[in-house]
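A single protein chain has been omitted from the complex, and every remaining protein chain is retained in its original position.
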Amino acid sequence: MKRLIYLLATGLLVVLPSLAIAEEAPVSEMSYILNTFSFLVMGILVMWMAAGFGMLESGLVRSKNVATICLKNIALFGIAGVLFYLIGYNLMYNGVDGGYIGSLGLWGADDAAAAAGDFSAGYSAASDWFFQMVFCGAACSVVSGCVAERIKLWPFLAFCVVLTGIIYPVQGSWGWGGGWLSELGFVDFAGSTIVHSVGGWAALTGAIILGARKGKYGKKGQINPIPGSNIPLATLGTFILWMGWYGFNGGSVLALGDAASAIAMGNVIVNTNMSACGGMIAAMIMVQILYKKVDVTMALNGALAGLVSITAGPDTPSLGAAVLIGAVGGVLVVLAVPFFDKLKIDDVVGALSVHLVCGIWGTLAVPFTNSEASFVTQLIGVAATGAFVIVASSIVWLVLKFTVGIRVGEEEEFRGMDVTEIGMEAYPDFQKISSGASSAH
Amino acid sequence: MKRLIYLLATGLLVVLPSLAIAEEAPVSEMSYILNTFSFLVMGILVMWMAAGFGMLESGLVRSKNVATICLKNIALFGIAGVLFYLIGYNLMYNGVDGGYIGSLGLWGADDAAAAAGDFSAGYSAASDWFFQMVFCGAACSVVSGCVAERIKLWPFLAFCVVLTGIIYPVQGSWGWGGGWLSELGFVDFAGSTIVHSVGGWAALTGAIILGARKGKYGKKGQINPIPGSNIPLATLGTFILWMGWYGFNGGSVLALGDAASAIAMGNVIVNTNMSACGGMIAAMIMVQILYKKVDVTMALNGALAGLVSITAGPDTPSLGAAVLIGAVGGVLVVLAVPFFDKLKIDDVVGALSVHLVCGIWGTLAVPFTNSEASFVTQLIGVAATGAFVIVASSIVWLVLKFTVGIRVGEEEEFRGMDVTEIGMEAYPDFQKISSGASSAH
Partner (left out) sequence: MKRLIYLLATGLLVVLPSLAIAEEAPVSEMSYILNTFSFLVMGILVMWMAAGFGMLESGLVRSKNVATICLKNIALFGIAGVLFYLIGYNLMYNGVDGGYIGSLGLWGADDAAAAAGDFSAGYSAASDWFFQMVFCGAACSVVSGCVAERIKLWPFLAFCVVLTGIIYPVQGSWGWGGGWLSELGFVDFAGSTIVHSVGGWAALTGAIILGARKGKYGKKGQINPIPGSNIPLATLGTFILWMGWYGFNGGSVLALGDAASAIAMGNVIVNTNMSACGGMIAAMIMVQILYKKVDVTMALNGALAGLVSITAGPDTPSLGAAVLIGAVGGVLVVLAVPFFDKLKIDDVVGALSVHLVCGIWGTLAVPFTNSEASFVTQLIGVAATGAFVIVASSIVWLVLKFTVGIRVGEEEEFRGMDVTEIGMEAYPDFQKISSGASSAH
């Protein structure tokens, strides 16, 4: 199998001798501009993913919790911005030097050298900060959907403060900030582990500590499906995420100022697309075979599974290999959703199956097409990140649980958080089907 | 009239002597980067149109078929990616040489020359593939709305496989792949014929072979309107399409690495916008006069009509001429919708009126502002494309019809495809108005 993928990779996509070009000359002003502009345009696409998560989750929760999930999604993006400015960026990128953490502090742009005509920094400070900040926001967005429909608003946002200010940046410094994982040779191109699995682990601990929604798991072991309230919104969210992912992976080339980078960006974007195709089609075929019907939310999650799976290494596979990597992700997501349900871990939108399971798979798949990555190092990266995030997140969730509490009361959960937590219905003009009609409602 | 448009064209917009600049020098690395980046950014905008079609169609079908149309729209985009990789791109662009078809085969990026410092290819292979693939997806998106609410899921997707893998690429090779139509001098800048009419012809044959939805046409000849279920989603879809069209037409300059191309891209984007304005305003005035009320879906279709109409030649008109070209499209769409209804061709979202009728109009309008185009050649291109797509599509639809069947049963159609085909409602929390209340429901 590995050999098959390898043949596909080398046969179908000529890998560039990129170093040969990249080392040629000092950075010109034009290269500096293009690198900067790439960060900004691609970063804007990644910011757009925050809306994608918001719409996906709005579509997959029940109508009585929609306004609350909207609020959480936009609020966490604002929190990510502020915390990444206050401490996150510095913790992640400032003087890590092979270690485990950067130095604490406010971040401010410094482009004095470039202003004096020395473009060796490669890009403007703010453009880089922006691109990294939106990744921090994306990791946090993964959490909100998983723990939806029963977590209190402010405690959730408090968790987001710690996740975006400390947990994400600290582990991020290991692989992307010049820390110990990068020195070990860990490869995570755009964050299958560093972004998606981190959100996944944080969500997993949250879901376990919170417990399942009332009525989700029956006393006799049955699993009650709780359908989402708005499928076109969920579809829109998936389209937005797919679109934003071109920026997520494409921008992670981290340059545009030389031909090799432009070529790499094109390859990355195409592979990102192919993996999404593979994941979606594989998931559709799987559910058709298993359940005789194509659950549309599984198709959506299949596409997202493909996107997460390719994210650790979208630069080296051929198109065919990218389809296969995504297809495995799509199969995994179809198997993982009932698996988590069997464990009674209630993941409202399938975030664990998509971001955690496929984040791990994608990271481990890198060596299939990238000879510079080793399976052992990839496994170390996955495990170390998982261990750290599980411990750190659990501490935060438990501190919150035993101080302010993290779960709404039964009455609040039954009536819906929109009315009880934020005093506003998402769809007040429409007659809802009585929420007492089924045990799941 | 032609003279009026000509005067507007030459008086208001100075056409560039673009060849003078474009031939000056070999492609520099910076030009190569900009050409590549333009394909990627504009291609991402075109991909976004898949979401636009999805939202437009989700808004215009009844609530009982919304989840299904969502699934079809995202699935077809995934299929387009895979099929264009497996055979489509090669059929369309590989060794056509004045002929009728390219050579079959997997596509893989080859940028060896550029990596060695020879930038004469002009742009990275993957960036070009990506830009062409999203066009293939767009052609397929046209079909889904027209045949909605009664076509089975898998047979529809099977049709998409053939359309994106064979039908679209084969005819595309004629005009864009260096085939016989391009040698004849056929001008279709961004695909009024090659993309939109192709989707339109495929949809037309599908709609005829499928037959109309139950209740749409009464026994005494009356036409029952079947209103869409979500107007803001349809509006969002139109806005997305309008936005994506800047990339569709602007990116079709196929370069950004020289000033002439950048100027052309600006002119194209502005004309694209003006034609949408003209189409929308004309359609609004028309329906106000004819029906005394401004049907919002007609305004939306008017904007789309303007966009389709300008697509064959957005580079040569003045702004005023672009408004007129779009306005004629807006008038045509208002007339075409009842025309197709009179023929009992049931087009759920108006796709035929928008993409087929205005695709033809836009192609025939090119000679008004482009002296290099001739009316006869344009007509040949329209007719040849139409003939081929009608025949090829009909064969596929009929084979599907007489093997697996393409139409859901009466009971399924009555209850809605969301429940019967994919086992999931789009809006399960909301009380629907009984679908038995009117013959159309």
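For this structure, a couple of remarks:
Letters are used for the chains, namely A and B, taken in the order the chains are written, and counting of residues starts over at 1 for each.
Going forward, contacts are C-beta pairs under 8 Å (C-beta built on N, C-alpha and C of every residue); 3 or more make two chains touch, one makes a residue touch a chain.
The structure presented is a predicted model; accordingly, all values stated were derived computationally and were not measured.
Checked against the full complex, the candidates B:133, B:300, B:328 or B:352 give a single residue touching the omitted chain, namely B:300. When the omitted chain is restored, the residue from A:93, A:130 or A:168 that touches it is A:130. For the chain missing from the display, the contacting residue among B:273, B:353, B:370 or B:385 is B:273, taking the whole complex into account. By the touch rule set out above, chain A reaches the unshown chain at residues 29-30, 32-33, 36-37, 39-41, 43-44, 47-48, 50-51, 54-55, 58-59, 66-68, 70-71, 73-75, 77-79, 81-82, 85, 106-112, 114-115, 117, 119, 124-127, 129-130, 133, 153-154, 230, 233, 236, 418, 421-431.
Those residues of chain B that touch the chain absent from the view are 11-14, 16-18, 20-21, 30, 34, 38, 41, 45, 62-64, 227-232, 234-236, 238-240, 242-243, 246-247, 250, 256-263, 265-267, 269-270, 273-274, 276-278, 280-281, 284, 288, 291, 293-297, 299-300, 303, 318-320, 323, 427, 430-433.
In the analysis below, only the chains that are shown with their structure count from here on.
On superposing C-alpha atoms, the copy chain A sits rotated by 120° relative to chain B, to the nearest 5.
As a whole-number value, the distance joining the C-alpha centres of chain A and chain B reads 32 Å.
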